[in-house]
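A single protein chain has been omitted from the complex, and every remaining protein chain is retained in its original position.
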Amino acid sequence: MSLLASGTGEALSFPILTALVLVPLIGAIATLFTTARRPEITKMVALFSSVVTGGMSLWLLASFETGDAGFQFVSKHEWIQSWGIGWHLGVDGISLFLVVLTGVLFPLAIVGCDPHHDEKPYLAWILMLEAGVMGSFLSLDLVLFFLFFEIVLVPMYFLIGRWGYDQRVYAATKFFLYTMVGSAFMLVGIVTTALLASDQLGGVTFDLVEIAEGANFAASTGRWLFFAFAIAFAVKVPLFPLHTWLPDAHTQAPTAGSVILAGVLLKLGTYGLVRFGVYLFPEAAVWSRELFLTLAVIGILWGAIAATMQTDLKRLVAYSSVAHLGFIVLGTFAFTTEAISGGVMQMVNHGVSTGALFLLVGMIYERRHTRAIAELKGLQKVAPIFAAAFMVVMLSSIGVPGLNGFVGEFLVLIGSFSTARWWVVIGTVGVILAALYLLWAYQRVFHGEPDEANSSFRELRLREGAVLLPFIGLIVFCGLYPKPMLDRIEPSVKVLLERVEERTGFQTSTGDHSHGDMHGDSDDESHGESHDESDNEKGEG
Amino acid sequence: MNPLLSAATPTTTWYLVLAAVLFGIGAVGVLVRRNPLVMFMCIELMLNAVNLSFVALAKRLGDIGGQTTVFFVMVVAAAEVVVGLGIIVSIMRRRPGATADDIAALKG
Amino acid sequence: MPPIDYPAIDWLAVSPMIVVLVGALVLLVVGSLTRMWPRSLYALVTVAVVVPAVILEMVLWNRVGHEGPVSIVDDALSIDRLTLFAWIGITVAVGLVALSTSEYLRREELDGPETYAMYLAAAIGAMVMASANDFVVMFLGLETLSIALYVLAASHRRRAESQESGLKYFVLGGFASAFFLYGIALLYGSTGTTNLSGMGEFLRGQVFLDGDDAMLLAGLALLLVGLGFKIAAVPFHFWTPDVYQGAPTPTTSFMASIGKFAAFAAMLRVLLVALPTRADDWRPVVWVMAIASVVIGSILAVAQTDVKRMLAYSSISHAGFILIGVEAAGHSGDTAGLPSALLYLMLYSVLVVGTFTVISLVSRTGDGRTDLASFRGLSKERPALALAMTVFLFAQAGMPVTSGFIAKFGVIKAAADNQSYAVAIVAMVASVIAAVLYLRIMISMWLSDAETGDETREKVAVPFTSAIVILAAVIFTIVAGVFPGWLIDASRDALAVVR
Amino acid sequence: MELVVFVLAAAMILVGAIGVIVRSNPVHAALSLVLTLFGIAVLFVAQEAHFLAAVQVIVYAGAIVVLFLFVIMLLGVDRTEDIKIEPFRVQRPLAAVVGLGVVGLVVASVSASRDAIGTGTGAGLDIPTVTGDNDSNIRQIARSVFTDYVAAFELTSVLLVVAVVGTVMLTRRIKSGKGRS
Partner (left out) sequence: MLDLIWLVPALPLAGFVIILLFGRLLGEPKAGFLATAMVGGSFAVTAGVFFDLLSRPEAERAHVEKLFTWMPVGSLQVDLAFLADPLSITMALFVTGIGSLIHLYAIGYMHGDPKFSKFFLYLNLFVFSMLMLVLGENLLVTFLGWEGVGACSYFLISFWHTRESAATAGKKAFVTNRVGDWGVMMAMFLAFGAAGTLSYSGINHAAEEGIISGVTATAIGLMLFVGAAGKSAQLPLYVWLPDAMEGPTPVSALIHAATMVTAGVFLMTRVNPVLEVAYDWAPTIIAIVGVATALFAATIAVAQNDIKKVLAYSTVSQLGFMFLAVGSGAYVAAIFHMVTHAFFKALLFLGSGSVIHGMHHEQDMRKMGALRVLMPVTAFTFIIGWLAIAGVPPFAGFWSKDEILLYAFAESPILYAVGMVTALLTAYYMTRQVIMVFFGEARWNDHSEEHGAHGDFKPHESPVVMLIPLVVLAGLSVVGGAMQLPFSKDLHFLEEWLHPVVEFGEADIKGTWAYDNKYVLLGVAVVVALVGIAVSVAVYARKKIAAVEPKLLADGWYYDSAIARFMGGPGRKAFDGVAWVDRNVVDGAVNGVGRVVQVAGGTLRRGQTGAVRNYAAFIGVAVVALLVWFFVRGVVL
């Protein structure tokens, strides 16, 4: 039953996960030592380290043992012994693709975006960001995770603040502080979790696996702790109504910043909810699922509606992220294999498609120096290939089957339907709205007869095309053949859910079809009762 | 002689109460006077009140330590006055006749 | 007449203080008899004094580890690891501050041996405070430190602000000292002793009838006033911003590091050695002071435009964090509070010296350019300096991978250990508010565009000695942030205090 | 007898103290301070602290107040301060609260635990009682200073050095031009 059981046996001499964290970090430092007079060398160094990281992540993907639910490539060392904090890294199906996504996205962001000034610190911050994100996805120690989760803010702050657009300082500050508020609660939660668990574990440890496997919190305690974690993640996701930092941050960030922010940073929140919320506090997660489902669904609709009315293209994409991330949260709190696997898929897919979308918007900005939808017109006529690329990415974002955006969304919805019926019914409306706001924007930007300012819009260049190609390739591949991903994700999700079921009695499988009729409510009620009972048991124990 | 007076021999408590009142007057003085020199004097009043308490308590406890402490306090008081007056002198040279309220450039 | 039975003196135990004292006197005597020494020599001599002191302290640390803590000179001083931890922190900080002062004084044309002698003398006061096992001794140490600081604060004779800060510090310091002393008097009256461990022992054996402990508690209240003033906790913090802002910047860093370290060490000793039995009485007060300090310090800091003043308020907020550790230490059987407070102090001291060193460089000739605008464009002009400042600021904000995170983590852990979750959460949220001010400084340094007149400003000079201090502080900040294990263990060793 | 002494001395003290805070001329305030200090010296005697009484008169009333007066004269700040005007409206009410509060609460605390005073087991118990004839007050203090309080005593030397050097630092005239170098 232990998630760790199979993973530790991995006999790997090279600490690949540690390297994944350290290589970009070393790259960042190395970048700083290059001379500012030779920017191409700086860029080479940065690109090299990110490509190496990306390569390693792909190697990780290749040598990942499919079907093994536990953590693999585990790297576990003592670190701050006196506080029970360890350097514990590991990857399982849930984090694997996020790691790969990170590894792939960063080199593309480096190649695809131009900071225009101060290239050296820019690249250093990006690489540092990569190290932070990698660390967050790989950490299996609560404090280590927090450390990476929090440190990520710093490079992002500077990326937005220094290389962003006119409102950049406001946006960067808001992003930093907002996220920090969430982290504040999480830090207290982390510490308390470890201390409360220490009684059962016979010593203070912040090791995620040990706490999750060895400690069982009283119902009310677990709920408080869960909320302390959940607030941080909800801000990061961002979950309605904690989302308003996101449009500002996305809009003001430089293109690479937006790409990375949407591509991987937001996933820290959803990933955290799965890895630390549900895994550590299954009882509390089940107990509070209605709240999160509701917020997720509100977020889906709210983000979509708000996106519709935006006048700034980048802001529109940012709000679309709010909606898309709502699906992931919906899936997470549905507690079915399909839904959570779909959620994990969606994390990756959203990273790819929204990342590409931001790249494209960035290219528009590069050419036109505006993001205002009203000032763009008829681009498809002057730049058909560009428009086509935009279209593919946009369709992925809308969730057209055959492209990657659909897979995650669909799995989330179909998986959630059995346990969160009415939320799905409402949430699916977001699918309609996605088409509305994206197509409307597309029409305003690309259709029509280009006016004078837009008629000189440059067609996609080779380098830009080369950057977009992997994105589009992934969009199509993951949409048509998600099986390799699902095969790796599913075992880990299954084990996680078995745990939820075991601890809470919540019926997580969609398997029982004998009473699959419209009376979904009665199902929900029976779930409610069963976990209430388990509360009582834990309260006494 | 009225019985109250005859019965009453000043106890330690009397001294302590007197010291408290003196301390209070000193504290009020610091708050209401604007001349920094007078404020210092008020602080001296407070220190003297403490000294009085120490001495009275020393007697009550039968412990010489209280008296010794007073001795040290006097040293401290002297040192404080020296330094304090030094500060005032250096300020007053620059701004003759300034009151404590005038010296408020740093605020907010 | 019976001969006086002089107490035996453990010379090794007091040797660090003697070294420092000798250093002070040498600087004073030789310095005033000779002509101006070559550049930086005063500071280097100060460092040369500090180094053997630190070595001796480490030797003592080892000895205490083997032989256990002792109290010396007729129980007047305690030599335990709490003392030594504080001593090491104090002496190291003195060395750093002295180095950072060197070029400052040259720039401000105030060079001379007196400042360094003052530092060392003040350090003795601080060391005495940290080790005092007797209220009289503690009071004298406190006054030594305070008087030295009054003088240092007012020592920039060209700046009216400096003198103003000296006067304010002096008046309020004297006022607070009087309360402190009165508190000692009342405690003395209730327990019959001025000795901390004696008092603790007496109180352990004493059962107070109804109201009998009123004087004791009044004394405790007044004692807390004095200590609260020295550590700059709300509501005794009013002097802090004015004095920090007005004082010469190296003095500010002296106050913020050494002053705070000594005062907190003294506070811990008073509360944990003399008055642990009254923990239920003082803990709520400390609790309130802690919360008020973190919140009000942070909120007030946000509204400032002067960097020194901001950091003064932020130091109030930091004091609140340390008080959380103190509060935790007041719970019976707690083993996390005291180490966390000490660890915080150690990490914060170095951090704050580094921060103020940067400020002293940016303040330029005249020590007046400390508003946010003065930091504008620093990243262009002095990128390395700006980067160092950024590290310090993030550390102060408690970002991971810096010492600041470890410090906060320790305190939060101590609070959580004692179920003080509310404090922990309030403190963390307040630290977010405080982050605003660190961000504002960073915005000035990194993100603001140059404005007209910027190019005619005096360039920021980074002299060698200051660079060393900053570099050392940066390295320590990061090393302690990444590998804090040894410091945590050391702070934990300090639990075994002389009771 | 004791009562009379106490009342008279207390009257001196309080009159002097009030004089310090109400006399608008700083010179008068300083002179009132002398009155208070004398009154305290009297009470020191009444409380068997003969040595301290002497020191109080010599050092305090003598040296310190003279120093005050000297500085007043030096700086010429003997102008009267209009204490009828208070620029801060809240200041005096607060002062009243503080004064009454501190006095009231300390008095209340002291009287609440008046019977408990003296039950302490002081560290100086081995020293003969203050009133005993076998050793004079000055000897007892000397013994105490060089045994129990030797650390404090040594520390006063540092304190005084600090005070002296500090005063020098503060009051030395600034050299114009490029400093001393």
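Per-chain residue numbering starts at 1, and chain names A, B, C and D are given in the order in which the chains are listed.
Going forward, a residue touches a chain if its C-beta (ideal position, glycine included) is under 8 Å from a C-beta of that chain, and two chains touch if they have at least 3 such contacts.
Bear in mind the structure is a predicted one, so any value in this text is a computation, not a measurement.
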Going by the stated contact criterion, tell me the shown chains that border the hidden chain. A, B, C, D
Of the listed residues A:W87, A:F233 or A:W302, which contacts the missing chain in the full complex? A:W302
Residue among C:V137, C:A214 or C:I231 that touches the chain left out of view: C:A214
From the list A:S198, A:T244, A:T294 or A:T370, pick the residue that touches the absent chain. A:T244
One chain is left out of this view; which of A:E40, A:D166 or A:E449 touches it in the full complex? A:E449
What residue numbers in chain A mark contact with the hidden partner chain? 174, 177-178, 240-241, 243-245, 302, 305-306, 308-310, 336-338, 341-342, 378, 380-381, 384, 395, 400-402, 406-407, 410-411, 413-415, 417-418, 424-425, 428-429, 431-432, 435-436, 439-440, 442-443, 446-449, 480-483, 486-487, 489-490, 494, 509-511, 513-514, 516-519
Can you list where chain B touches the absent chain? 27, 30-34, 39, 100-101, 103-108
Chain C residues touching the chain left out here are 167-168, 171-172, 175-176, 179, 210-211, 213-214, 216-218, 220-222, 224-225, 228-229, 235-236, 238-239, 241-242, 281, 284-285, 296, 299-303, 433, 436
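The rule we apply is simple: only the chains that are shown with their structure count from here on.
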Cα centroid separation, chain B vs chain C, in Å, comes to 27
If you average the Cα atoms of chain A and of chain C to get two centres, how far apart are those centres in Å? 43
Whole-angstrom distance, CA centroid of chain A to CA centroid of chain B, is 66
Flagged in chain C as touching 2+ other chains are 136, 140, 143, 147, 150-151, 154, 157, 166, 182, 186, 189, 192-194
Residues of chain A touching 2+ other chains? none
In their shared complex, chain A is touched by residues of chain C numbered 394, 399-401, 405, 408-410, 412-413, 416-417, 421, 424-425, 428-429, 431-432, 435-436, 439, 442-443, 446-448, 483-485, 488-489, 492
What residues of chain C sit close enough to touch chain B in their complex? 136, 139-140, 143, 147, 150-151, 154, 157, 160-161, 163-168, 170-171, 174-175, 177-178, 181-182, 184-186, 188-189, 192-194, 241-242, 245-246, 303-304, 309
In the complex, chain B residues that touch chain D: 5, 8-18, 20-29, 31-35, 37-38, 40-42, 44-45, 48, 51-52, 55-65, 67-72, 74-83, 85-90, 92-93, 96-97, 99, 101
